[in-house]
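Take this structure first; my questions come after.
Here the complex is missing a single protein chain, while all its other protein chains stay put.
For chain A:
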């Protein structure tokens, strides 16, 4: 298994990253209801928080973080993504979070340097 050979420190750990993301989302949005005026701020906060936390991990990775906040209005949403990378070292993590008034989707892609 080449994964273990490369070392635990230089692999993309999904659980770790998802924990980070969840904390970031909770911290930014919490139990607020959807407000058009504040949504922009929330997405910024989520993304920045995620990135800073990921950087603190200190791993040799390039990170890409996306955040989508959608109001619960009865509309449907469908997204898909696929990557072409080194499956052994690179990975992605998508976190779905929701409360009564909105959905929040955060995707983190980590590419080993």
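Miscellaneous remarks
Rule of thumb we're sticking to: a contact is a pair of C-beta atoms (placed from the backbone, for glycine too) under 8 Å apart; a residue touches a chain by one contact, two chains touch by 3 or more; residues count from 1.
Basically, contacts and distances are computed from a predicted model.
Among the names given as "Large ribosomal subunit protein mL46", "Dynein cytoplasmic 1 intermediate chain 1b", "ATP synthase mitochondrial F1 complex assembly factor 2" or "3-methyl-2-oxobutanoate dehydrogenase (2-methylpropanoyl-transferring)", UniProt records the absent chain under the name "Dynein cytoplasmic 1 intermediate chain 1b". Although one chain is not drawn, its touching partners on chain A can still be listed: residues 70, 73-88, 90-92, 94, 96, 103, 105, 107.
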